[in-house]
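As you look at this complex, bear in mind that one protein chain is not there, while each of the others sits in place.
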């Protein structure tokens, strides 16, 4: 029993120690409360969760989706394992810069990085950090009054952008990131809602806000990026198309064949032909053989939104909402089918001999060359 | 000396009461007969008016925290309490035909007008609250599934098909294979205007008459599932219960006549026992009770108990008459002789049944009341009225001659009296121990709650269960629903913090084995947010931006939140409602709630039929042994007061305990779970079984006091009381075993369990009781009295 004198002599530290001892047990009961802080829950069948993107790294498939789910498979999508992920937000995209380093992005501005082929992930930034980057960037540009890369953007525009950035910062980590793309181990891009564009040139150690470099005055969502023959392309909401010929230093707007949203760009290099596909709302699919100058439409008799595309050797696959899947060797030779589950497909990958699709009901595998309605 | 004082204090009032009653009864016979007649008529009039009375809330333990949570939020949880689903199935094609749609529309309209239906929450593809939505370049569009210009033409039907696909109702209101559609009919437990309770029987009949009978034909099949339909079917099946009751009465009468040879001696017990049933039903009605499907077997039990006591009385009268007394004298003497054991047996029955009220489920408490009222009434009809009637008729000459013949032929009882010898007793007790071990081992597997799919009260091939199977096979949602109520401060149920936490919770629950899927306001927000963004899956998340959330919740289907946004139900669909699944689910929710509950959000259990069942299972597993402890405690105490010897109590109670354990093992073996319907069975068995022991021991004691040796005394007991015990046990068992043929599985299961208990109690009283008496007396000198 400590006497009063003892306590007085010991003073505050003891008091705080006691308080801490009281508080600690209590605080260990309540769990971290925000989904940006909560690690992803381990699921029994994570491959049945809502999955939004899938990519190949070597022979491994990595897929990302709801509540921080990231899974990988080394046996062509037969069995999957769940990765350690420090967040519980919906992850929208995944890409690998090289055979070890992967990047995943998602809602609330979450940016994750893995250096062990996708088995464990660390949080690089969240929406608050991205907001800080934006504010810092536009404060700088506002002060400078101009950016040499974008002479057409005026000082007033920068002031407006700064206001927007400050407003976004007040709102918090609300903007979703929609795609991530690495053209090589060092150069990568992250696309987001409301025209957000982040660029890295050092393999992701640092990121720069390049939203204003894209001529996207209406701040349409940037949905997908693809590269063909050293040219980068961005497709987005309301049919916007942008092209960069210099690895993202400058971006130009392209004339769009469609006023509705584009969800996916897919590059295809079959038989020496460098072709770029763009697809989106209500079954619209276009391709261009001249790097985006002119577009041909592929008429698919569907109003399903097309969101997924991939290429396997010579065969193309397009898929989208309501379980729509079209495959074929050429745009005019596409056979379409509907998965019997009618589950919407978000993304697809090809690994011999399967098409591995991900979407509303998780992983769906189809045999390449098979017209049946869903093999899984 | 002290023993004598205690004895005198206990017995004094009993003996005085007997003298009083006997005198008054036999001096004023006519008066009492008239009085009984008047009461019978009055109560009979009441009894005829008794109605089936089933209430959803009565089946669930209202003191359990889960149920209290539900009752607190009840008004906000429309459609989750009580609903039926009407399935309109096309036998010949799919639902996209004009005739089918016409029928579906008509069925929807018919359901609208049935009394007790919550019209605003009625759902089918024909109701305006079910909509399709789609994203176009312009944004979000939507509309009712049946377009305003619907005219039955192929083009209209094609539009309907597309609308259904866009509405997300496939697997919910429309079957996966598009060959049937559902009309979901939520019910009011109490009519909001009149405050009347839902009349399940009337509702079920209306469903049958207005919908199934009217619209079912070669092309269309109608199926109905839901709690209200189960109850309705059970109530309909009550008629078959009555038929079996009647058959059992006839068989009992016939067997009684064969056994006793006395016309009056078989008719009057039956009449008195039936009078007891009439009084019981009349009193129940007078007190305001109805008959719910689970307590409709109580009248038969009352009849059975009444008959077994009546047989004892008649038997004693017959013994007196064989000894030379006339009808009046024999009845009067028999009244006095049987008074104490009869009263004790019935009081222990009655008090034993009263102890069922410790279980906080109204249906069981009602059962306790019904059973104890019945037993109290038997005291009057079979201990008072019966001797009164018999005093006029006696057993008849034929019976006396038959009994006189039999007394000499009572040698076949010698075989049984061997159990009163030390060797026989040892064998019997050893066998009993072996059986006990087998029983204990078998009863380990006893499960709480339902073990099968569907409605276990009905047979697997009953129409209801076939309908239920159809629904589970063709629709995505199971009918096993566990609802977790998420409570927040007002206007906070749609905040980001709440919805993201609920989203997290749903994923947490999805990992629990037995959970099929779940749906909540968070899902609505996610889907509509995606819809607001051109249907892109990438937007299917709860937005951190409150304005976006609010926009996504501008139209919320009924049942996902309450009026002031302080309650958000999370509807969890389970694979089944097995007890293990339910306890796993509730433990998981409990863990989550402990970690995440705060002043801003709390996860409360539970609503939905599986939620209630989880609560019920918990209450039952706790109460199961509590109830038995009470019943045995009360019965033992009464036996102790009657016989004033602990050893005697052991001899009487031990066989009963053996029966209880074996009954549990039997239930486990038959795959019957301990549920609201079956919980009281074992207690009832104790109540009925103790009678045998009390009667046999009373007689045995008298012979022992006369100085006979135990085997001798027991032989005499068998010749006098043993035969009536054996007879009663067999007759009741035969009467009850017929229930196996009942279309109601619950009744069939009860039939088997009760048959088993009647027979085993009888054997226990006839074999084990003397064996234990023999063993326990070995320590004392054989001449000592008890």
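Going in written order, the chains are labelled A and B, and every chain counts its residues from 1.
In this section, a residue touches a chain if its C-beta (ideal position, glycine included) is under 8 Å from a C-beta of that chain, and two chains touch if they have at least 3 such contacts.
We adopt the following convention: contacts and distances are computed from a predicted model.
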item	value
Name under which UniProt lists the unshown chain, selected from "Cell shape-determining protein MreC", "UspA domain-containing protein", "Secreted protein" or "Phosphoribosylformylglycinamidine synthase subunit PurQ"	"UspA domain-containing protein"
Contact list for the unshown chain, restricted to visible chains	B
Of B:158, B:513, B:626 or B:706, the residue in touch with the unshown chain	B:706
Touching the absent chain when the full complex is considered, from B:18, B:109 or B:219	B:18
Identified contact with the non-displayed chain, of B:160, B:211, B:338 or B:718	B:338
Touching residues on chain B - with respect to the absent chain	4, 7-8, 11, 14-15, 18-20, 22-24, 26-28, 30, 325, 329, 332-333, 336-341, 344, 642-643, 694, 698-699, 701-702, 705-706, 785-786
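Definition applied: only the chains that are shown with their structure count from here on.
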item	value
Euclidean distance of C-alpha centroids - chain A vs chain B, Å	57
For the chain B and chain A complex, residues of the former touching the latter	135-137, 165, 170, 497, 500-501, 503-504, 507-508, 510-511, 513, 533-541, 543-545, 548, 594-596, 598
Chain A residues touching chain B - in the complex, by the definition given at the top	29-31, 33-35, 38, 41-44, 50, 52, 66-67, 88-90, 92, 107-108, 127, 171-174, 176, 178, 221, 223, 237, 259-261, 263, 281-282, 305, 307, 321-322, 342, 344, 346, 359-360
